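Removed from the display is one protein chain of the complex; every other protein chain stays in position.
In order of appearance the chains are A, B, C, D and E, and numbering begins at 1 in each one.
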Amino acid sequence: MTATIHIITPVITEGIRSLDDVAPLAGKDLHFTHSLLEKGPSSIESEVDEALAVPGIMQAALAAEESGADAVIIDCMGDPGLKAARELVRIPVLGPAETSMHLAAMLGHKFSIVTVLDSVRPLLDDLARVYAVHDKLASIRVINIPVLEIEQRIAEVQDCLAEIALAAVEQDGADVIVLGCTGFLGCADAITERLESRGYSVPVIDPVPATVCVAQALVKAGLTHSSKTYPKPGPKSMAGLATFQG
Amino acid sequence: MTATIHIITPVITEGIRSLDDVAPLAGKDLHFTHSLLEKGPSSIESEVDEALAVPGIMQAALAAEESGADAVIIDCMGDPGLKAARELVRIPVLGPAETSMHLAAMLGHKFSIVTVLDSVRPLLDDLARVYAVHDKLASIRVINIPVLEIEQRIAEVQDCLAEIALAAVEQDGADVIVLGCTGFLGCADAITERLESRGYSVPVIDPVPATVCVAQALVKAGLTHSSKTYPKPGPKSMAGLATFQG
Amino acid sequence: MTATIHIITPVITEGIRSLDDVAPLAGKDLHFTHSLLEKGPSSIESEVDEALAVPGIMQAALAAEESGADAVIIDCMGDPGLKAARELVRIPVLGPAETSMHLAAMLGHKFSIVTVLDSVRPLLDDLARVYAVHDKLASIRVINIPVLEIEQRIAEVQDCLAEIALAAVEQDGADVIVLGCTGFLGCADAITERLESRGYSVPVIDPVPATVCVAQALVKAGLTHSSKTYPKPGPKSMAGLATFQG
Amino acid sequence: MTATIHIITPVITEGIRSLDDVAPLAGKDLHFTHSLLEKGPSSIESEVDEALAVPGIMQAALAAEESGADAVIIDCMGDPGLKAARELVRIPVLGPAETSMHLAAMLGHKFSIVTVLDSVRPLLDDLARVYAVHDKLASIRVINIPVLEIEQRIAEVQDCLAEIALAAVEQDGADVIVLGCTGFLGCADAITERLESRGYSVPVIDPVPATVCVAQALVKAGLTHSSKTYPKPGPKSMAGLATFQG
Amino acid sequence: MTATIHIITPVITEGIRSLDDVAPLAGKDLHFTHSLLEKGPSSIESEVDEALAVPGIMQAALAAEESGADAVIIDCMGDPGLKAARELVRIPVLGPAETSMHLAAMLGHKFSIVTVLDSVRPLLDDLARVYAVHDKLASIRVINIPVLEIEQRIAEVQDCLAEIALAAVEQDGADVIVLGCTGFLGCADAITERLESRGYSVPVIDPVPATVCVAQALVKAGLTHSSKTYPKPGPKSMAGLATFQG
Partner (left out) sequence: MTATIHIITPVITEGIRSLDDVAPLAGKDLHFTHSLLEKGPSSIESEVDEALAVPGIMQAALAAEESGADAVIIDCMGDPGLKAARELVRIPVLGPAETSMHLAAMLGHKFSIVTVLDSVRPLLDDLARVYAVHDKLASIRVINIPVLEIEQRIAEVQDCLAEIALAAVEQDGADVIVLGCTGFLGCADAITERLESRGYSVPVIDPVPATVCVAQALVKAGLTHSSKTYPKPGPKSMAGLATFQG
């Protein structure tokens, strides 16, 4: 059984995501396709950024389904457009926040999210509430470094993340760490190492690879989201979309 | 003290809202302005519809603030774009769902929402959770009539609403009824009458006028949303918006 | 449209509240009347104090309705007698705790209450739970100054309030501050200023003026509490009240 | 070890409670004293009734402690004055609602309350929330018979209680039944019998005897309520009480 | 990458589970091993049954890890021994209840569990609470057929399951169905069909295959449970286990 997972990176910033990032997960049974947005924000750090990204995410999800993808992943920890995209397509659409939080809830008693900026706290906290795993959320801690500076300040980012992850474990009671920005892809090892050096063996969830694996699991299990929760909108809305696209 | 409240009806459908609808609330101290969207859906009954409306809502909120409005109301019970618009402007932005649910929580022990279609249930239920009044929500009941048919089937709509409001009171323990679609403006009396005829004296909240009155209260009290929860996005995102609008 | 709001200050202490305090809110469309209790405590800082105040509050609410008031406000952050008074009259009865907490829930992600003494913490925490906004409550912090010393130590009070409000914002994650005693009327500016000086732009809710504005909104919207939640007690209880008064 | 438990029946109605009701629980190690209110309602079925009863309850609790009682029970399922009385005395003060709900939570997965009138539903539901056992509350069902008619309609009362207890078990998932009015004392057997005849062996908690047994347990264990939650009010409030009594 | 998943069917009943049941999921990258208990119950329908199964489950998990398994699945919807087994081994241990409930929470707004007997209701409800997905649980419905009769009454079982699944969707608001007994393996299609015939397109989660797919995902993602939540017990407890086994 072979699956194709389409990753939508919901920004316009070239080079921010490469399929190399998930290459270790690919194989004979798993292929990836990828798209950026044509219109949208350069990064997502606010409700405004999310709102600007959603129309493009909906189009990309529709296009992915038409191209034969077996699942779609929205490559942003705000899960922008997750519910809207699910209304439009029948293949599974996964958000890394929803997926990582549920995995974290399964792997330990409490989890903390380590992320970029204070501005995304309310958003992530609300997601935890809507996803119904809020009782498991120990804390949200931030490094105060914007998304678009992650790459050039990567050593500092990893250091700060390790620092706040340690604080989350020691002061907030976290048993699992969730990376709170998909731009942190690849940073889990540095955090794990730091925690291990302090005697803590706790899982660190890197949302994109973790979500890829769960997406593959859903495809294999033949499961997708409920059409009762996410009914396909009628022709009116589609017309609305067409107008919008034009 | 005089206040101007701008009402954004976040659809493209001419004639669906008129300032006559709120005229009884206007006076020397309260003026209204109004706008529809130029691009967007014809009605809002899904997550897709909401997503398509939000960019236009953000623009309209910015325009209202620039024009000197004292508060903005988003005329849809899904509260689309509420958080995004709050990031963009410093004047109060009110959603009728958030406002009505908090009023309902204040007026009785439990409230029920009576609304259009099954498809909006999860959305309203999630809003109640995010707004933190979920413990007060007795039930959501629907009449299964789409938004754009409300006007021509108004007698049937009022009858159905009265019927499910009665069921909410008698079977679900509702003490307050919230009209779950701003298209129901003006239907509160018919429901109140039916409930009274059965011996129930419970408030029926008509979201648009109720939200107008609370908006005026916020302006008078000098209160607006927190810049800590809703920080103004930096120039990056604004550029994103420009690109999007182009 | 003109409204008269009756403010019940539920203590026996002359001079603790003056209509001057709310004069800026009055106008052609809004008049105030006011009463103290004849029997009751000198201030409210405990469950005992509240219990002693309630019979007088009930009488005052009845008297206000008879005199033609359009709404009643109980001028104490413990909301003493709120539910009992609602059973007795059909005009809206508002408690500043309930009203301020719901406003705070609407204006930001989390709110903190800054108040007088440790002894009122459980009471306020329970109110937040009963009002169903507990998920939004970040913390309750106290200045350890009794109610009756507020006036003569006003500079110290404002300074302490500003200090704990800042701590609530920085350490507890508060996005909105609620003044937790109606005796703090007028202190919001000092707190706002201090917070602004530290770079935080968060709303500070002064309960009495905020509640006045919401009361006026309810009157204008034609809304009052549910007779299903607050049914008028039968003649037995009224006789009980007469006996009590005799 | 010998204990004296004082039962305050917080109404003015002579004959509504006799020490014979709890005689089977008395013995060498347990004595009872009892008082009615001098001023107050004839029965408690509303927030107004409760408020009218609390001043008398506070006085009675103080008097009981002075007379050497080891514990006080407030003989009403609304637990009126429970918190206020605890502030005034250091001996344990128990409410049958709080005690019965915690016992019910210990004895089964979910419990239902069967009580007199619709008017007490919100009150009992709020108590369950404040007592933190709301997750265990399956339902509240009522017989629609006022408190003062219980005695003369006792056969009908028992029949109705058995009927709604059965409905609670079969339709609401109740595993334990709590009698929701202390006036139902002695009705547990009839309900148990009916449930047994339908194959259900579920505990039926008769609040007064159950609370007596827990009060005795607290005395024996040397436990009383926390002075941190219920600090003794200072002289100001006591003066207030004196004024009130005068 | 190749993974071996060990399935522990925690009963002594030969033939109740065969690797044929999961054969469609096996392949070059996924192998299965399987064990029954030597000592334990013949089926699991109570807390007693679970308790009797756990020592054997712990031994089987230890043996699986020693034999080189990459993950362990406990083949029972009560997730017996899940936490104890996680303390003993470092490879992921999955319970089908925990896994299915989290998947269900991701796939729709609310889910219902359809299961065997009333006796397992409290157990499943408590699990939903501990797993923190209780807000997503619409209902638990039962067919009243014991586990060991499933096989010989399979047509009736499928029919009853379809019936109660339909009721859960129509009356309880379920958007996703979770089979509440691993003995129902293979029954999902019949339920899906019945629901589709009534116009409902909702996912039906068959716990064993779904859990297998998630187990494979965890192995691929390099994730396992937190050693902070599940620390390896010291030598004392291991000695205890030895004693027990002797």
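Here, contacts are C-beta pairs under 8 Å (C-beta built on N, C-alpha and C of every residue); 3 or more make two chains touch, one makes a residue touch a chain.
These figures come from a predicted structure and were not determined experimentally.
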Open item on the list: Based on the whole assembly, the unshown chain contacts which displayed chains?
Closed with: A, C, D, E
Task: Touch with the omitted chain, as defined above, among C:D29, C:D125, C:E149 or C:E163 - done: C:D125
Task: Hidden partner interface residues of subunit C, rising order - done: 121-122, 125-126, 129
Task: subunit D residues touching the omitted chain (full complex) - done: 1, 25, 27, 29, 94, 98-99, 102-103, 105-109, 131-136, 169, 175-176, 200-203, 205, 209-210, 212-214, 216-218, 220-221, 223-230
- [ ] Mind listing the subunit E residues that contact the chain we can't see here?
- [x] 12, 39-43, 45-52, 54-55, 58, 81, 83-84, 86-88, 118-119, 122, 126, 129-130, 148, 228-231, 233, 236-237, 239-241, 243-244
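Criterion: only the chains that are shown with their structure count from here on.
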Task: Chain separated most widely from subunit C, comparing mean CA positions - done: E
Task: Chain whose Cα mean lies nearest the overall Cα mean - done: B
- [ ] Can you spot which option in A-C, B-E or A-B is basically C-D again, with over half of the contact pairs the same by residue number?
- [x] A-B
- [ ] Indicate the whole-number Å distance between the mean C-alpha point of subunit C and the mean C-alpha point of subunit E.
- [x] 52
Task: Chain centre separation in whole Å, for subunit B relative to subunit A (CA means) - done: 30
- [ ] Enumerate the residues of subunit B that touch no fewer than two other chains.
- [x] 109, 122, 126, 129, 135, 175, 228-230
TODO: Pick one for the touching-chains graph, please: line, ring, star, complete, other.
DONE: other
